[in-house]
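The complex appears here without one of its protein chains, the remainder shown in place.
== chain A ==
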Amino acid sequence: MTDIDTTEPVRPETIKAVPVRHPGRWVSAAIVLVLAAMLVHMLFTNPNLDWSTFGKYFFDGGILKGLVATLELTVIAMAIGIVGGVVLALMRLSSNPMLSSAAWLYIWFFRGTPVLVQLIFWFNIKALFGDISIGIPFGPTFITWDVNSLVTTFVAAILGLGLNEAAYMSEVVRAGILSVDEGQTEAAQALGMRRLKVMRRIVLPQAMRVIIPPTGNETISMLKTTSLASTVAFTELLKAGEDIFNANYRTIPLLIVVSVWYIIVTSVLSVGQYYLERYYGRGSSRELPPTPLQRLLRRNLTSFHVRPPMPMRNPEGDR
(Lines give C-alpha, C1' and ligand atoms only; values in the text may rest on other atoms or scores of the structure.)
Protein backbone atom coordinates (compact mmCIF):
# COMPACT_ATOMS: atom_id res chain seq x y z
CA MET A 1 0.00 0.00 0.00
CA THR A 2 3.04 2.22 0.34
CA ASP A 3 4.30 4.39 -2.45
CA ILE A 4 8.00 4.37 -3.10
CA ASP A 5 9.57 7.79 -3.04
CA THR A 6 10.67 8.26 -6.62
CA THR A 7 12.40 11.63 -6.30
CA GLU A 8 16.14 11.32 -6.96
CA PRO A 9 18.17 12.08 -3.82
CA VAL A 10 21.21 14.39 -4.09
CA ARG A 11 24.19 12.18 -4.90
CA PRO A 12 26.93 12.47 -2.28
CA GLU A 13 30.51 12.98 -3.49
CA THR A 14 32.06 9.81 -4.89
CA ILE A 15 35.27 8.51 -3.26
CA LYS A 16 38.36 9.12 -5.39
CA ALA A 17 41.14 6.68 -4.45
CA VAL A 18 44.18 5.19 -6.19
CA PRO A 19 43.01 1.79 -7.53
CA VAL A 20 44.86 -1.45 -6.64
CA ARG A 21 47.43 -2.51 -9.27
CA HIS A 22 47.03 -5.92 -10.93
CA PRO A 23 50.42 -7.01 -12.36
CA GLY A 24 49.22 -10.63 -12.61
CA ARG A 25 46.59 -9.58 -15.11
CA TRP A 26 49.17 -8.03 -17.42
CA VAL A 27 51.43 -11.09 -17.33
CA SER A 28 48.59 -13.54 -18.01
CA ALA A 29 47.21 -11.29 -20.77
CA ALA A 30 50.62 -11.29 -22.47
CA ILE A 31 50.83 -15.09 -22.35
CA VAL A 32 47.34 -15.48 -23.77
CA LEU A 33 48.08 -12.97 -26.54
CA VAL A 34 51.25 -14.81 -27.60
CA LEU A 35 49.41 -18.16 -27.71
CA ALA A 36 46.57 -16.60 -29.71
CA ALA A 37 49.05 -15.09 -32.17
CA MET A 38 50.66 -18.49 -32.66
CA LEU A 39 47.28 -20.06 -33.33
CA VAL A 40 46.27 -17.41 -35.87
CA HIS A 41 49.67 -17.67 -37.56
CA MET A 42 49.24 -21.44 -37.86
CA LEU A 43 45.71 -21.03 -39.27
CA PHE A 44 47.00 -18.80 -42.05
CA THR A 45 50.29 -20.51 -42.89
CA ASN A 46 49.77 -24.26 -42.41
CA PRO A 47 49.23 -25.61 -45.97
CA ASN A 48 47.55 -28.78 -44.65
CA LEU A 49 44.56 -26.72 -43.54
CA ASP A 50 43.85 -26.08 -47.19
CA TRP A 51 41.36 -23.20 -46.87
CA SER A 52 40.43 -23.29 -50.53
CA THR A 53 39.01 -26.81 -50.06
CA PHE A 54 37.17 -25.54 -46.97
CA GLY A 55 35.62 -22.73 -49.04
CA LYS A 56 34.78 -25.05 -51.87
CA TYR A 57 32.89 -27.56 -49.72
CA PHE A 58 31.36 -25.30 -47.06
CA PHE A 59 28.18 -24.82 -49.10
CA ASP A 60 28.49 -28.10 -50.96
CA GLY A 61 25.16 -29.73 -51.79
CA GLY A 62 26.01 -32.98 -50.02
CA ILE A 63 27.13 -31.13 -46.87
CA LEU A 64 23.97 -29.01 -46.79
CA LYS A 65 21.80 -32.10 -47.26
CA GLY A 66 23.67 -33.74 -44.39
CA LEU A 67 23.13 -30.61 -42.28
CA VAL A 68 19.38 -30.74 -42.95
CA ALA A 69 19.34 -34.44 -42.03
CA THR A 70 21.20 -33.67 -38.80
CA LEU A 71 18.69 -30.94 -37.93
CA GLU A 72 15.75 -33.24 -38.69
CA LEU A 73 17.22 -35.98 -36.57
CA THR A 74 17.90 -33.58 -33.70
CA VAL A 75 14.40 -32.09 -33.75
CA ILE A 76 12.55 -35.41 -34.02
CA ALA A 77 14.73 -37.25 -31.50
CA MET A 78 14.42 -34.34 -29.02
CA ALA A 79 10.64 -34.24 -29.57
CA ILE A 80 10.43 -37.93 -28.74
CA GLY A 81 12.80 -37.36 -25.83
CA ILE A 82 10.80 -34.47 -24.35
CA VAL A 83 7.37 -36.06 -24.76
CA GLY A 84 8.68 -39.41 -23.56
CA GLY A 85 10.51 -37.70 -20.73
CA VAL A 86 7.38 -35.93 -19.47
CA VAL A 87 5.37 -39.16 -19.64
CA LEU A 88 8.10 -41.13 -17.86
CA ALA A 89 8.49 -38.44 -15.18
CA LEU A 90 4.74 -38.42 -14.51
CA MET A 91 4.81 -42.22 -14.36
CA ARG A 92 7.72 -42.17 -11.92
CA LEU A 93 5.92 -39.70 -9.66
CA SER A 94 2.61 -41.55 -9.95
CA SER A 95 1.14 -43.24 -6.91
CA ASN A 96 0.50 -46.33 -9.02
CA PRO A 97 3.40 -48.69 -8.14
CA MET A 98 3.13 -50.53 -11.48
CA LEU A 99 3.61 -47.30 -13.46
CA SER A 100 6.44 -45.97 -11.33
CA SER A 101 8.42 -49.20 -11.41
CA ALA A 102 7.91 -49.55 -15.16
CA ALA A 103 9.33 -46.05 -15.61
CA TRP A 104 12.19 -46.85 -13.25
CA LEU A 105 13.01 -49.98 -15.24
CA TYR A 106 12.98 -48.07 -18.54
CA ILE A 107 15.30 -45.38 -17.21
CA TRP A 108 17.59 -47.95 -15.65
CA PHE A 109 17.90 -49.83 -18.93
CA PHE A 110 18.33 -46.93 -21.34
CA ARG A 111 20.74 -45.04 -19.14
CA GLY A 112 22.64 -48.21 -18.41
CA THR A 113 23.61 -49.00 -22.01
CA PRO A 114 25.66 -46.82 -24.38
CA VAL A 115 23.62 -44.93 -26.95
CA LEU A 116 25.95 -46.19 -29.69
CA VAL A 117 25.11 -49.78 -28.74
CA GLN A 118 21.41 -48.92 -28.81
CA LEU A 119 21.78 -47.37 -32.28
CA ILE A 120 23.49 -50.45 -33.64
CA PHE A 121 20.85 -52.58 -31.95
CA TRP A 122 17.98 -50.77 -33.71
CA PHE A 123 19.89 -50.95 -36.99
CA ASN A 124 20.06 -54.75 -36.60
CA ILE A 125 16.53 -55.20 -35.27
CA LYS A 126 15.74 -57.51 -38.17
CA ALA A 127 17.95 -60.11 -36.54
CA LEU A 128 15.66 -60.10 -33.49
CA PHE A 129 12.21 -59.70 -35.08
CA GLY A 130 11.72 -61.03 -38.60
CA ASP A 131 8.53 -59.08 -39.04
CA ILE A 132 6.01 -57.19 -36.95
CA SER A 133 2.30 -58.03 -36.74
CA ILE A 134 -0.79 -56.44 -35.27
CA GLY A 135 -3.20 -58.88 -33.69
CA ILE A 136 -4.43 -60.29 -30.41
CA PRO A 137 -1.57 -60.96 -27.98
CA PHE A 138 -0.74 -64.70 -28.10
CA GLY A 139 -3.63 -65.05 -30.59
CA PRO A 140 -4.25 -64.56 -34.32
CA THR A 141 -2.58 -61.73 -36.26
CA PHE A 142 -4.22 -59.36 -38.72
CA ILE A 143 -1.50 -57.35 -40.46
CA THR A 144 2.19 -58.12 -40.84
CA TRP A 145 5.11 -55.92 -41.93
CA ASP A 146 8.66 -56.74 -42.82
CA VAL A 147 10.84 -55.05 -40.19
CA ASN A 148 13.45 -53.76 -42.61
CA SER A 149 10.81 -51.83 -44.54
CA LEU A 150 9.63 -50.21 -41.29
CA VAL A 151 12.95 -49.57 -39.60
CA THR A 152 14.98 -47.67 -42.18
CA THR A 153 18.33 -46.23 -41.10
CA PHE A 154 16.52 -42.93 -40.39
CA VAL A 155 13.94 -44.66 -38.18
CA ALA A 156 16.67 -46.67 -36.46
CA ALA A 157 18.56 -43.47 -35.72
CA ILE A 158 15.40 -41.73 -34.43
CA LEU A 159 14.47 -44.66 -32.22
CA GLY A 160 17.98 -45.09 -30.85
CA LEU A 161 18.52 -41.42 -30.06
CA GLY A 162 14.93 -40.55 -29.05
CA LEU A 163 14.27 -43.45 -26.69
CA ASN A 164 17.64 -42.92 -25.04
CA GLU A 165 16.97 -39.20 -24.69
CA ALA A 166 13.58 -39.86 -23.06
CA ALA A 167 15.35 -41.58 -20.18
CA TYR A 168 17.57 -38.56 -19.56
CA MET A 169 14.81 -36.01 -20.11
CA SER A 170 12.55 -37.78 -17.61
CA GLU A 171 15.11 -37.12 -14.89
CA VAL A 172 15.29 -33.47 -15.93
CA VAL A 173 11.49 -33.14 -15.88
CA ARG A 174 11.21 -34.99 -12.58
CA ALA A 175 13.75 -32.67 -10.96
CA GLY A 176 11.75 -29.70 -12.26
CA ILE A 177 8.46 -31.02 -10.91
CA LEU A 178 10.00 -31.77 -7.52
CA SER A 179 11.42 -28.25 -7.36
CA VAL A 180 7.92 -26.74 -7.24
CA ASP A 181 6.73 -26.11 -3.69
CA GLU A 182 4.21 -28.61 -2.33
CA GLY A 183 2.02 -25.68 -1.26
CA GLN A 184 1.31 -24.90 -4.93
CA THR A 185 -0.29 -28.30 -5.43
CA GLU A 186 -2.22 -27.97 -2.18
CA ALA A 187 -3.53 -24.54 -3.08
CA ALA A 188 -4.64 -25.73 -6.49
CA GLN A 189 -6.28 -28.84 -5.06
CA ALA A 190 -8.03 -26.76 -2.41
CA LEU A 191 -9.58 -24.77 -5.27
CA GLY A 192 -11.03 -28.02 -6.61
CA MET A 193 -8.56 -28.68 -9.43
CA ARG A 194 -7.94 -32.25 -10.44
CA ARG A 195 -4.50 -33.79 -10.44
CA LEU A 196 -3.76 -33.58 -14.16
CA LYS A 197 -4.96 -30.00 -14.35
CA VAL A 198 -2.84 -29.06 -11.34
CA MET A 199 0.12 -30.52 -13.18
CA ARG A 200 -0.63 -28.78 -16.46
CA ARG A 201 -1.71 -25.36 -15.22
CA ILE A 202 0.24 -24.89 -11.99
CA VAL A 203 3.18 -27.24 -11.52
CA LEU A 204 4.65 -27.71 -15.01
CA PRO A 205 4.73 -23.98 -15.92
CA GLN A 206 6.73 -23.34 -12.76
CA ALA A 207 8.87 -26.43 -13.27
CA MET A 208 9.85 -25.05 -16.70
CA ARG A 209 12.26 -22.62 -15.07
CA VAL A 210 14.24 -25.57 -13.79
CA ILE A 211 13.63 -27.76 -16.85
CA ILE A 212 14.64 -25.35 -19.63
CA PRO A 213 18.38 -24.89 -18.97
CA PRO A 214 19.25 -28.61 -18.87
CA THR A 215 16.92 -29.20 -21.83
CA GLY A 216 18.90 -26.67 -23.83
CA ASN A 217 21.98 -28.56 -22.79
CA GLU A 218 20.43 -31.84 -23.88
CA THR A 219 19.42 -30.37 -27.25
CA ILE A 220 22.93 -29.14 -27.94
CA SER A 221 24.29 -32.48 -26.81
CA MET A 222 21.78 -34.25 -29.06
CA LEU A 223 22.83 -32.18 -32.07
CA LYS A 224 26.34 -33.56 -31.69
CA THR A 225 25.29 -37.07 -30.68
CA THR A 226 23.44 -37.42 -34.00
CA SER A 227 26.91 -37.81 -35.54
CA LEU A 228 26.86 -41.33 -34.06
CA ALA A 229 24.17 -42.15 -36.60
CA SER A 230 26.91 -42.04 -39.24
CA THR A 231 28.00 -45.44 -37.90
CA VAL A 232 24.67 -46.99 -38.88
CA ALA A 233 25.02 -45.69 -42.43
CA PHE A 234 22.64 -42.77 -41.99
CA THR A 235 23.84 -39.79 -43.99
CA GLU A 236 23.84 -36.84 -41.61
CA LEU A 237 26.37 -34.01 -41.47
CA LEU A 238 29.44 -36.03 -40.41
CA LYS A 239 28.68 -38.89 -42.84
CA ALA A 240 28.25 -36.37 -45.65
CA GLY A 241 31.70 -35.01 -44.87
CA GLU A 242 33.16 -38.49 -44.60
CA ASP A 243 31.73 -39.45 -47.97
CA ILE A 244 33.58 -36.54 -49.54
CA PHE A 245 36.94 -36.99 -47.81
CA ASN A 246 36.86 -40.73 -48.45
CA ALA A 247 36.85 -39.80 -52.14
CA ASN A 248 39.35 -36.89 -52.17
CA TYR A 249 41.42 -37.60 -49.02
CA ARG A 250 41.15 -34.00 -47.80
CA THR A 251 40.16 -35.12 -44.31
CA ILE A 252 41.13 -32.10 -42.18
CA PRO A 253 39.46 -29.37 -44.27
CA LEU A 254 36.24 -31.35 -44.44
CA LEU A 255 36.24 -32.06 -40.70
CA ILE A 256 36.60 -28.30 -40.21
CA VAL A 257 33.65 -27.69 -42.56
CA VAL A 258 31.57 -30.08 -40.47
CA SER A 259 32.78 -28.62 -37.16
CA VAL A 260 32.02 -25.05 -38.19
CA TRP A 261 28.48 -26.05 -39.13
CA TYR A 262 28.02 -27.74 -35.74
CA ILE A 263 29.31 -24.62 -33.96
CA ILE A 264 26.98 -22.35 -35.95
CA VAL A 265 23.89 -24.39 -35.10
CA THR A 266 24.94 -24.74 -31.46
CA SER A 267 25.33 -20.98 -31.18
CA VAL A 268 21.90 -20.37 -32.66
CA LEU A 269 20.41 -22.88 -30.18
CA SER A 270 22.12 -21.13 -27.25
CA VAL A 271 20.51 -17.82 -28.19
CA GLY A 272 17.11 -19.51 -28.43
CA GLN A 273 17.61 -21.04 -25.00
CA TYR A 274 18.41 -17.64 -23.49
CA TYR A 275 15.12 -16.14 -24.64
CA LEU A 276 13.12 -19.23 -23.64
CA GLU A 277 14.56 -18.99 -20.12
CA ARG A 278 13.63 -15.34 -20.00
CA TYR A 279 10.05 -16.14 -20.95
CA TYR A 280 9.59 -18.80 -18.28
CA GLY A 281 11.33 -16.66 -15.68
CA ARG A 282 8.46 -14.16 -15.64
CA GLY A 283 6.97 -13.54 -12.23
CA SER A 284 9.88 -15.25 -10.53
CA SER A 285 12.00 -12.20 -9.93
CA ARG A 286 11.08 -8.57 -9.56
CA GLU A 287 12.78 -7.65 -12.80
CA LEU A 288 13.81 -9.65 -15.82
CA PRO A 289 17.46 -9.44 -16.80
CA PRO A 290 17.93 -7.19 -19.82
CA THR A 291 18.50 -8.75 -23.21
CA PRO A 292 21.93 -8.11 -24.75
CA LEU A 293 20.39 -5.47 -27.02
CA GLN A 294 18.75 -3.68 -24.09
CA ARG A 295 22.00 -3.87 -22.13
CA LEU A 296 23.92 -2.30 -25.00
CA LEU A 297 21.41 0.52 -25.36
CA ARG A 298 21.29 1.16 -21.64
CA ARG A 299 25.05 1.22 -21.23
CA ASN A 300 25.43 3.75 -23.99
CA LEU A 301 22.62 5.96 -22.77
CA THR A 302 23.53 6.22 -19.09
CA SER A 303 26.92 6.90 -17.64
CA PHE A 304 26.32 5.30 -14.25
CA HIS A 305 24.15 2.37 -13.22
CA VAL A 306 20.51 3.26 -12.79
CA ARG A 307 18.09 0.72 -11.37
CA PRO A 308 15.62 0.02 -14.17
CA PRO A 309 11.96 0.54 -13.27
CA MET A 310 9.88 -2.43 -12.20
CA PRO A 311 8.24 -4.15 -15.18
CA MET A 312 4.74 -3.13 -14.21
CA ARG A 313 2.04 -4.05 -16.63
CA ASN A 314 -0.66 -1.66 -17.53
CA PRO A 315 -2.84 -2.11 -14.42
CA GLU A 316 -6.02 -2.12 -16.46
CA GLY A 317 -4.89 -4.54 -19.13
CA ASP A 318 -3.96 -8.16 -19.03
CA ARG A 319 -2.75 -10.79 -21.44
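One rule holds in what follows: contacts are C-beta pairs under 8 Å (C-beta built on N, C-alpha and C of every residue); 3 or more make two chains touch, one makes a residue touch a chain; residues count from 1.
In the analysis below, contacts and distances are computed from a predicted model.
Between the listed names "Cytochrome o ubiquinol oxidase subunit IV", "Septum site-determining protein MinD", "Manganese/zinc/iron transport system ATP-binding protein" or "ABC-type polar-amino-acid transporter", the UniProt record for the complex's undisplayed chain reads "ABC-type polar-amino-acid transporter". Only one residue from A:22, A:56, A:111 or A:201 touches the chain missing from this view: A:201.
Touch with the chain omitted from the figure is made, among A:100, A:184 or A:217, by A:184. In the full complex, chain A makes contact with the omitted chain through residues 1, 181, 183-184, 186-195, 197, 201-202, 205-206, 282-286, 310, 312-319.
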